[in-house]
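What follows is an incomplete set of chains from the complex, kept in their original frame.
As written, the chains take the letters A and B, and residue 1 is the first residue of each chain.
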Amino acid sequence: MSALVHHREQFVLRTPGRGTQDVTKRVQDIVRGSGVRDGQCTVFVHHTSASLILCENADPTVRRDLEAFAARLVPDGDPIFAHVDEGDDDMPAHVRTILTQASLTMPVVDGRCDLGTWQGLYLWEHRTAPHQRRITVTVLGSA
Amino acid sequence: MSALVHHREQFVLRTPGRGTQDVTKRVQDIVRGSGVRDGQCTVFVHHTSASLILCENADPTVRRDLEAFAARLVPDGDPIFAHVDEGDDDMPAHVRTILTQASLTMPVVDGRCDLGTWQGLYLWEHRTAPHQRRITVTVLGSA
């Protein structure tokens, strides 16, 4: 047993509109800077129309297919939705967020998030217009 | 680095049947009472037919639309389901739970869960009849 360190850091990501953005390196840099060698890292998105996913990181087709699937599952402009204040993509963005993650916790080993070979961490912007997304990274463990 | 405090508290929520119930204030009160100023708060639901979501908290239409979407995606009485012991909404409740969250972790800053402006924490009851739902809140951080 050793004393535990708690480190928290925020960053803002500008998105160009709907789609996935790789934040793996950004989060790994924060973990490295935290001084935590062994523990856990939790990433949190402070929004209801953007979310987090761990997704295959080698073939960009995977994320295009994912987008196509989401667009079919929760279609923009679906007449089932009454909440259309900000347009056709407003309510679908909320649903897509709820079907994925607002927070994700990963083990930290030797000062890095211990992801699988094919795991990348992505922010998924669900609105069609560009947005600024606030993300908090918390690292907890021993130095 | 400072010593970390670990606080755990349970509560039971009575639901009137299917729908979302705002538990944000209840959880914020537990965080405040924990004495933790900086850290994380994890909420956990001890059930397989009720779940947690972070959802838009300003327009109630969002949660009505969400309900309509879920009812179409996982219809009560769907003939694909063989597990109907407790009625038409039994298996759909399990599926809806699995597609959302049993646990959610949020950063705690200045003694409060640091949620986005539009983020509310909701228990989502998926059964049509009223139920009692047990929820555990764990707060971990420095005082």
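Throughout what follows, contacts are C-beta pairs under 8 Å (C-beta built on N, C-alpha and C of every residue); 3 or more make two chains touch, one makes a residue touch a chain.
Every value quoted in this text rests on a predicted model; they were computed, and no experiment measured them.
All together, the complex described by this structure holds 3 copies of its single chain type, of which 2 are visible.
The rule we apply is simple: only the chains that are shown with their structure count from here on.
Centre-to-centre, using mean CA coordinates, chain A is 19 Å away from chain B. Of all residues in chain A, only 3-6, 8, 42, 44-49, 73-74, 80-83, 85, 91, 94-95, 97-99, 101-103, 105, 134, 136, 138, 140, 143 touch chain B in the complex they form. Of all the residues in chain B, the ones that touch chain A in their complex are 1-2, 4, 38-40, 53-56, 59, 61-62, 64-66, 68-69, 72-73, 99-101, 104-107, 109, 114-116, 118-119, 140-142.
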